[in-house]
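Every protein chain but one is kept in place in this view of the complex.
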Amino acid sequence: MARFADITGLLERQAIELPSWAFGNSGTRFKVFGTPGTPRTPFEKVRDAATVHEYTGLAPTVAIHIPWDTVDDYSLLSRTAHDHGIALGTVNSNTFQDDEYKFGSLTHTDPVIRRRAIDHHYACIDILSEIGARDLKIWLADGTNYPGQGDIRRRQDLLAESLRAIYDRLGPDQRLVLEYKLFEPAFYHTDVPDWGTSFAHVSALGDRAMVCLDTGHHAPGTNIEFIVAQLLRLGRLGSFDFNSRFYADDDLIVGAADPFQLFRILVEVVNGGGYGNPDVAFMLDQCHNIEAKIPGQIRSVLNVQEMTARALLLDRDALRAAQDSGDVLAASAVFMDAFYTDVRADLAAWRENRGLPGDPMAAFAASGYLDRIATDRVGGRQAGWGA
Amino acid sequence: MARFADITGLLERQAIELPSWAFGNSGTRFKVFGTPGTPRTPFEKVRDAATVHEYTGLAPTVAIHIPWDTVDDYSLLSRTAHDHGIALGTVNSNTFQDDEYKFGSLTHTDPVIRRRAIDHHYACIDILSEIGARDLKIWLADGTNYPGQGDIRRRQDLLAESLRAIYDRLGPDQRLVLEYKLFEPAFYHTDVPDWGTSFAHVSALGDRAMVCLDTGHHAPGTNIEFIVAQLLRLGRLGSFDFNSRFYADDDLIVGAADPFQLFRILVEVVNGGGYGNPDVAFMLDQCHNIEAKIPGQIRSVLNVQEMTARALLLDRDALRAAQDSGDVLAASAVFMDAFYTDVRADLAAWRENRGLPGDPMAAFAASGYLDRIATDRVGGRQAGWGA
Amino acid sequence: MARFADITGLLERQAIELPSWAFGNSGTRFKVFGTPGTPRTPFEKVRDAATVHEYTGLAPTVAIHIPWDTVDDYSLLSRTAHDHGIALGTVNSNTFQDDEYKFGSLTHTDPVIRRRAIDHHYACIDILSEIGARDLKIWLADGTNYPGQGDIRRRQDLLAESLRAIYDRLGPDQRLVLEYKLFEPAFYHTDVPDWGTSFAHVSALGDRAMVCLDTGHHAPGTNIEFIVAQLLRLGRLGSFDFNSRFYADDDLIVGAADPFQLFRILVEVVNGGGYGNPDVAFMLDQCHNIEAKIPGQIRSVLNVQEMTARALLLDRDALRAAQDSGDVLAASAVFMDAFYTDVRADLAAWRENRGLPGDPMAAFAASGYLDRIATDRVGGRQAGWGA
Partner (left out) sequence: MARFADITGLLERQAIELPSWAFGNSGTRFKVFGTPGTPRTPFEKVRDAATVHEYTGLAPTVAIHIPWDTVDDYSLLSRTAHDHGIALGTVNSNTFQDDEYKFGSLTHTDPVIRRRAIDHHYACIDILSEIGARDLKIWLADGTNYPGQGDIRRRQDLLAESLRAIYDRLGPDQRLVLEYKLFEPAFYHTDVPDWGTSFAHVSALGDRAMVCLDTGHHAPGTNIEFIVAQLLRLGRLGSFDFNSRFYADDDLIVGAADPFQLFRILVEVVNGGGYGNPDVAFMLDQCHNIEAKIPGQIRSVLNVQEMTARALLLDRDALRAAQDSGDVLAASAVFMDAFYTDVRADLAAWRENRGLPGDPMAAFAASGYLDRIATDRVGGRQAGWGA
């Protein structure tokens, strides 16, 4: 197995994009709990995101979501980010919260509504240009709740047409990243339900169209690391939305539900050349329904970092030898050895060497930041999915 | 196979309780769509529920949910129901929408919060007495999102204690019905996740404690009709919450996702003596997120009626003979024959004979009711899960 | 809705290929039960398959599986089929039952074993040419049981290379059809686990490479009809392996577990131009572990026929109108109306008009065929998966 000292160069290259909406309130259809200090504006979200980076050195960018992060002046939002040591990243579109989209957006049978949805993406591309970011991410909530409600096939054709219109509007340095999801909010069929569908569409669009893999968007039993390996092989893995889940799209902290799965995913990322590769964006997409949000994000990027270290430590030569000899138990032992290695003390020491707190969770807790925002952010309307 | 004429006496006994909340707005965490005409008050919900009964003769009671249906005068609400030809039924408690319940209610480690949750159930029992209904239904949202967040075992003990306090408050003609659910809103562990847990608790409580089976609350692959048969055998099936789903707790119209499953469930209900049995309440628990609510409920009770007719038509003698002879294909053929029988024309004629519209969906559509409420119910706040 | 008379022309075009192995013994890892009369040779299997066609008019071809159906003279086997009124169809390869394939075949790291597996497919192509059939079907059991056991990415590259070698050997009128399967016999990763993987490979190969969709090979909750629609749209749906399941790859009789799912699948087949289309082969792939095999196959093709009739009866104009108006309940009603239509009497009458028994199950039972083969087929070794 590699020694920790051998991998620090690679660890330095780690960058994980935070979702601005992780700092706002979220919840289930049953209840959204509020928390003192929750941001009221995109500027406050950016401020919180910058704090995560300040304590970890891992989160240099923050993704925004339109219209949740609509502001009058995106340059100002961008400068604010820079002033706090981070940058704005991916722009996420939203065509699921207007009344017009009740029965679809990019796949709607009504051309007026499709046009409206396409125009929303044009507006997102304008923002992308304004903030100088690269990726337009589309998670499409379109789908139906009842068999017969919509024409599955026709909707695919409309989707292809709408995506073409959006793709053709991209600048030469911009990308369209198409996320897939098994179900929710649609409960019978979803128009982009699986990686195969996303892959088929982005392949048809062109070189700057990629797939986004959200780790919580699969059917039970799906081997996610296989999809990672396959998309890397096909050259179409554009980004990750990291989170974890026990059941559906639970949006829990990455690594919380099945740490070994996260390890396996990261092993495939490394194997397939996706680590330290600017074409493969690491992002979080999580909901801190009941836990504190900023420390929740700190915990999350640390989880990714720790597991990345384990994946990098994997003794690939020994593994290959065991694989080639058909020694199942030896191969498994090499693999598990990396997973069970406790990298936490080494990481803490390394962080301190780089001027970061060895224990970012404790340092943040001691900083008084949460108390400060609870005191300062009084009045206004707390950010959430509806705002 | 029995002839349709042979089963009409049994069909007359069918009664399906409607959920008041089906008439209010519902949705997903991503969006709740509103509809013109949505009730603003429990009285308007009762009115809509009565309309479903008027067109179908199948829905003589409506369940209420506290606090969503809180009124100053429950006797008045009850009289309103009677005036429109129906009655109030099951009282559903709610301990998942107050901020205090963020980490639990009946299972909370803090005795003050448990007390508050128990008191809420006492208030529900008072309402039960006031409206002269029988069943207090508890769906407990308690659970945790992260391993370690709570002590699973200790919470079971607290739950048993809380349920005991509630059960002991019941009047001699009242019942406690405990619902189970695999997950949501809790995403790691749920305190009453399966029928076994609900059964263990109600068995410990006493004869008037029963299990509620919500058809959408199981893990993928669960054989629900087996649980129906088992709970009937154990004498603990208190009620159904009917709905259907393709994925999680989708709360679609009963029979929409898997009609054959509904058939199998109803066959076991009939086999186990649960049909026409006042101890086994048939209720709906659905969310009409995107379809019209009142016709959604009409469609739902008709689905149950049609499938009940098929289940009653099953040739049980022929089936038993095939089963005993080990003729798998013959048994299957008898079973499927009932399922594939088109009972719709017979049911329409029978409805007309009883003074009901042969096609309740068409009759309701022609009535102009939806237009009227859309015109009349202007202003105020539409009912939903938050109100 | 269309009248039955309107669809008989289409029904005449229905042809369902039977799997020769359905007539041999099958079972689970726990037990394979034998039955009197089970074929001992491929010739006897062909004879049984022909009987299914004789009673139904629906099954003009039978697929063979190599080496289970290895014979000295394939022309003789083919002539035997013709003599009994059917033809040989798809040739299925098998690289999962030789000791060499313990750790893979087309994906094995050892080039000698890959060569052996490729050669087996060459032999299958020779048989294909000899019997004058079109499709070489590859269901690849390759995969691993433990994380780390194999290199997922490298195996994909080897797979692509092996498939290329096989594809290039095909004659101009022959096709390679690549089946996918979530899991089993491999329990961690499978090299062709989903339609996306199969699609990526066949797209890379060329126009005569297609995907085979086995209805039992998906993760729980997968919307199979969506995949049908998508593959038809992409021009890559080569064939179906029909069966049904409640849990994993149960290989039950098609339509037995979820008849409504079969309906939805067939609706998409018709919508997408896959019905009556020679490019889309309908096949069965089932295991009659405990039920009688020949009547099991008769029941199966009848199930497909009945459900096809319902799918053809769907009032597509009314459905489109309801879809376009956003009337969810109306669209659902049109859809369900076709599903609930009892087509059995019409089909029986139509069969009789064509000189077939109205009730093929009863006619076969009355024929004494099962008794005859039980008497005649004594001695020898009953066919099964091992032979």
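Chains: A, B and C, in written order; residue numbering restarts at 1 for each.
To be clear about the criterion, a contact is a pair of C-beta atoms (placed from the backbone, for glycine too) under 8 Å apart; a residue touches a chain by one contact, two chains touch by 3 or more.
Note that this is a predicted model, so its numbers are computed, not measured.
Visitor: List the displayed chains that the omitted chain touches in the full complex.
Guide: A, B, C
Visitor: Where the complex has a chain not shown, which of B:336, B:370 or B:383 is the residue touching it?
Guide: Selected residue, touching the omitted chain: B:336.
Visitor: One chain isn't shown here. Among A:247, A:275, A:350 or A:385, which residue touches it?
Guide: A:247
Visitor: Please pick, from C:7, C:106, C:210 or C:256, the residue that touches the omitted chain in the full complex.
Guide: Candidates C:7, C:106, C:210 or C:256; residue touching the omitted chain: C:256.
Visitor: Using the touch rule from the top, list residues of chain B that touch the missing partner.
Guide: So the residues of chain B touching the missing chain come out as 102-103, 109, 145-153, 156-157, 182-183, 188-190, 193-197, 199-200, 218-223, 225-227, 229-230, 232-234, 260, 264, 268, 271-272, 319-320, 322-324, 326, 328, 331-332, 334-336.
Visitor: With the missing chain put back, which residues of chain A would touch it? List them for me.
Guide: Residues 220-221, 223, 246-247, 253, 256-261, 290-292, 295-296, 299, 306, 328-329, 332-333, 336, 339-342, 344, 361 of chain A touch the chain that is not shown.
Visitor: What does the interface between chain C and the hidden chain look like in terms of residue numbers?
Guide: 26-34, 96-97, 99, 102-103, 141, 145-147, 182-185, 187-188, 220, 245-248, 250, 252-253, 256-257, 289-291, 385
One rule holds in what follows: only the chains that are shown with their structure count from here on.
Visitor: Find the two chains joined by the most C-beta pairs in contact, please.
Guide: Top of the contact-pair ranking: A-C.
Visitor: Counting in whole Å, what is the centre-to-centre distance of chain B and chain C, each centre being its mean C-alpha position?
Guide: 40
Visitor: Just how far, in Å, is the C-alpha centre of chain B from the one of chain A?
Guide: 38
Visitor: Give the residues of chain B touching no fewer than two other chains, as numbers and ranges.
Guide: In chain B, the residues touching two or more other chains are 220, 246-247, 253, 256-257, 290-291.
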